[in-house]
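In what follows, a single structure is set out as structure tokens and then discussed.
Excluded from the complex is one protein chain; the other protein chains are retained at their positions.
By letter and in written order, the chains are A, B and C; residue numbering begins at 1 in each of them.
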Amino acid sequence: MVEALNSAMDVMLARDPDVLIFGEDVGFFGGVFRVTDGLQQRYGEQRVFDAPIAESGQIAVAIGMGAYGLRPVVECQFADYIYPAFDQLVSEAARLRYRSAGEFNAPITVRAPYGGGIFGGQTHSQSPEGLFTHVCGLKTVIPSNPYDAKGLLISAIEDDDPVLFFEPKRLYAGPFDGHYEKPVETWAKHAAGEVPVGYYAIPLGKAAVARQGEALTILAYGTMVHVALAATAETGVDAEILDLRSLMPIDIEAITGSVEKTGRCLIVHEATRTSGYGAELSALVQERCFYHLEAPILRVTGWDTPYPREFEWEYFPGPLRVAEAIRKIMAG
Amino acid sequence: MVEALNSAMDVMLARDPDVLIFGEDVGFFGGVFRVTDGLQQRYGEQRVFDAPIAESGQIAVAIGMGAYGLRPVVECQFADYIYPAFDQLVSEAARLRYRSAGEFNAPITVRAPYGGGIFGGQTHSQSPEGLFTHVCGLKTVIPSNPYDAKGLLISAIEDDDPVLFFEPKRLYAGPFDGHYEKPVETWAKHAAGEVPVGYYAIPLGKAAVARQGEALTILAYGTMVHVALAATAETGVDAEILDLRSLMPIDIEAITGSVEKTGRCLIVHEATRTSGYGAELSALVQERCFYHLEAPILRVTGWDTPYPREFEWEYFPGPLRVAEAIRKIMAG
Amino acid sequence: MKHDSSLRLHIPESRFRPGDVPDFNYLNLPKAGVAKRPKTDAKASETRDLAYGLVRVIDDAGAAVGPWDPKLDPETLRKGLRYMLLTRVFDDRMFKAQRQGKTPFYMKCTGEEAVSVAQALVLNRDDMCFASYRQQGLLIARDWPVFDLMCQIYSNTLDRLKGRQLPVLYSVREAGFFSLSGNLGTQYPQAVGWAMASAYKRDTKIAAAWIGEGASAEGDFHQALTFAAVYRAPVILNLSNNQWAISSSQGVAGGEETTFASRAVGFGFPGIRVDGNDFLAVYAVSRWAAERARNNHGPTLIEHFTYRAAPHSTSDDPSRYRPGDEYQRWPLGDPIIRLKGHLMRLGEWDEARHTALMAELEAEVDTANKKAQKLGVHGGGPYHDPSTMFEDVYKEMPWHLREQQAELALFREKKP
Partner (left out) sequence: MKHDSSLRLHIPESRFRPGDVPDFNYLNLPKAGVAKRPKTDAKASETRDLAYGLVRVIDDAGAAVGPWDPKLDPETLRKGLRYMLLTRVFDDRMFKAQRQGKTPFYMKCTGEEAVSVAQALVLNRDDMCFASYRQQGLLIARDWPVFDLMCQIYSNTLDRLKGRQLPVLYSVREAGFFSLSGNLGTQYPQAVGWAMASAYKRDTKIAAAWIGEGASAEGDFHQALTFAAVYRAPVILNLSNNQWAISSSQGVAGGEETTFASRAVGFGFPGIRVDGNDFLAVYAVSRWAAERARNNHGPTLIEHFTYRAAPHSTSDDPSRYRPGDEYQRWPLGDPIIRLKGHLMRLGEWDEARHTALMAELEAEVDTANKKAQKLGVHGGGPYHDPSTMFEDVYKEMPWHLREQQAELALFREKKP
């Protein structure tokens, strides 16, 4: 996925002179996850450069650049470090178009690796996406594979609204279905691991069907798409798995369409449970598909604790927990 | 409610020399809403003082004081201005006990007026409580009347965990049921407007029954409790209204107990809808009371837009909208 | 280790509170004309003294003195006077409108008119201004019609911000005026970003930002100074030290031990403290900073030493926290009276012309006000259609907002 994201930025830097990239260590070094590798060398220091360690300043500066007419792409080194920029994102980027009645807007993209799976502990593993979906004016996007990652990132950069683009860091090097005991895989053998060179865009706001099925709908995104696939295979239940991709805007038709068909719904995310994005999904499904539901909608999520470093796998909502929930819903 | 809050701080300043208060304009002036009026004069500049306009610094300093052993109470002038402090609240106050395995904690209280009703526009009307309920380690409390306000604030100050204490600013001077066209009321005639002098505490984590009923459960807090009462009266439906008071911890027993009894549930809050606290309530009720539900759980909330200043009453989820939802659920 | 028996917490307090007789002698203000003027390409280290001094040009007798005298022609001076006066007349009228209930809120900049007007005359019209709520003078000096501002203040049918914003939180892209935020300080690093973008595009436009001394305690201030220093951004960072942040004195913001201009010293770029009530001084320092920025020498922080003569806003009652006559005793006077005095001393102005100008501006404001009020006022309307409140959250309205828009429409039909 690293190469796919790199390619998206490469394509956009080449297409649009108003695109520029900055963030901590993204310049000469190419980023701690190497996602911007080689871009400064290719496009020069003016277009790809290191920023002071000041997430708030980075976003503020991006907003100012956006107001001027540029399309800045900011890398936040870890999603856990986005909070210092919360005010600039919430009070400024998200509100600018509204408060100026369209005179100014913030066409910025904030990329941030999120989620666990690398023993990063509580400050290198968080999934803060739910917070941003509560903030009107922001879009939130999370890819689950290299093909989507590139197409979605290109759309995010082209979007005229501020987009938070969270990258499941555990998927950078290969798919991961939660079976941490298995040998590490790369994307090489994965269908969505093949990424075309050049430009292509995947529209924001559209979910993908990761698996078609009739018995149950699983709503997932990011790493959890792979976990859901594994758990489905293990239970043998014919689940339909939606890879939401875009958390805001929400692809409500895809969701209600599937739940109306299956009558059952499971929501999975790695973020902590209470008031997470899964709560909104649950509320929406319940409001719109109440009379179709044959069992309670369940959520499998990270526990409501910080990510405890050594207990990574006890925390991570892996296939065992997802499978158990599938069985429970099917029994319900 | 202003006097009740003032009295709570007065009581705590008198009881505990480790309690101190700071924030913008809270010292000599007594706060822009006059909630700390007279306290500096009574307890001196060392215990009640003005802070630089730097919400993040205020919280950080409070955390340091808490680590030392004090119990700081910080006033954030408007809840809309809490975002600069988001990192210190989320990454620090909320995590300190956990990451130090109990060696350090942050017994701080952050008071902030929230919500609309005073034509404050988008930066003086927000209801950000939902964000904080997603952050494990934080407690979130919202009173709906003077009696509770005092008892809950005293508990918040005494609590050894960080508490966000949001004060419905539209209720400062009197109850408000959303009928903005009616003459303004004061608390004088209201049952919960009478506030005992001296110390009393209302435990956090316990909801109150604002109205007993059998037909439908309404979950509300803050200003919306009054709106729910008015709407209930107008529809004539025998609703049970829970005043949640404490959003985290959640009084789950009160909620499920009521919904199991009524089989119907309406959730109301002023905050924007998507991924708001109402989503969590809806998810919880659905998960736990699925087989009791006779109609979809509905939410009446602020729209997913910033608070548009002149359209205050088109935005505010008033009794008309709540009544309509009540009828809809009863018909469901 | 040697130490006192115990520590003490120092709490800064305002020197004067209601009942006190303010005496500003302690300020030890330097005289007009004494501040040195380095070249605009001077090294920052050669400009350090300016952070601790006070650039003043108009002396007590109304003469322009010293190396910072911008030597403006009388035409420009009269323009400055006119804009400052118009700003004040406008402020007074709008304050009154609030008291009459026509708008829920207003904020005056009385006493601080030079801070915005003088710099506006230095900047090009396409330089972008990232102001706070107290620089209405920028728009006025750029000839933006007060009528348009009134429409925003009244939220009427011609309010370009469609009733969404608190009065005075303007946005006028056409006049190079960035959308005002209610959140203090956020605009400061945004201005730096805009300036960086201009430099990135090898453009010639610069940015200018304003912040209050109170808000300079926010992290955004630090971000702005850091990014401006690191990328040598072509930006003028103005800080209006008007002594008060609502009820808190500038000491609470960190002004007890040093000047706010000296913050820039810590970042290695020039910080200049200027008499903010001296039109010529503000003009001269602004021109110095603009020239420096345009020649790729980077940012300048300008502390405008001034005084907030009016209440913080219409919601405020300063008699609760400061002596009623504090402004009368403020040693740097009133920017309008001082520029007027200078012009009169030059023989380029007289009382009759002043009275006539005043009458003209009052009539202008009155006419605009009547026209604006006819188009609707707060509380009475007419306004834009409320359904517009769902627009501009995103460029394209997503389904959930369309649904909510439809729901509101239903309720508006049902309303009794």
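Basically, contacts are C-beta pairs under 8 Å (C-beta built on N, C-alpha and C of every residue); 3 or more make two chains touch, one makes a residue touch a chain.
Keep in mind the model is a prediction, meaning the values are calculated, not measured.
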item	value
Displayed chains contacted by the hidden chain, counting the whole assembly	A, B, C
Touch criterion as defined above, residue of A:G102, A:G263, A:P308 or A:G332 at the omitted chain	A:P308
Residue, one of B:D10, B:E24, B:D87 or B:D177, that touches the chain absent here	B:D87
Of B:G117, B:G137, B:P175 or B:P319, the one touching the omitted chain in the full complex	B:G137
Touching residues on chain B - with respect to the absent chain	20, 46, 51-52, 54, 56-57, 60-70, 72, 84, 87-88, 91-92, 95-105, 136-137, 139, 159-161, 205, 248-250, 252
Touching residues (missing chain, whole complex) on chain A	24-25, 27-29, 32, 45-46, 49-57, 80-81, 83-84, 119-124, 273-274, 303-306, 308-311, 314-315, 320-321, 324
Positions on chain C contacted by the hidden chain, ascending	1-12, 44, 124, 196, 198-200, 202-204, 206, 217-223, 226, 229-234, 251-254, 256-258, 262-269, 271, 287, 290-291, 294-296, 298
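Here is the rule we use: only the chains that are shown with their structure count from here on.
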item	value
Per Cα centroids, the chain farthest from chain A	C
Mean-CA-position distance for chain C and chain A (Å)	41
Chain B and chain C: spacing of chain centres that average the CA atoms, whole Å	35
Inter-centroid spacing, chain B versus chain A (mean Cα positions, whole Å)	31
Sequence positions of chain B contacting 2 or more other chains	56, 80, 83-84, 122-123, 274, 304-306
Shared interface positions of chain C, touching two or more other chains	162, 164-165, 169, 181-183, 219-220, 393, 400
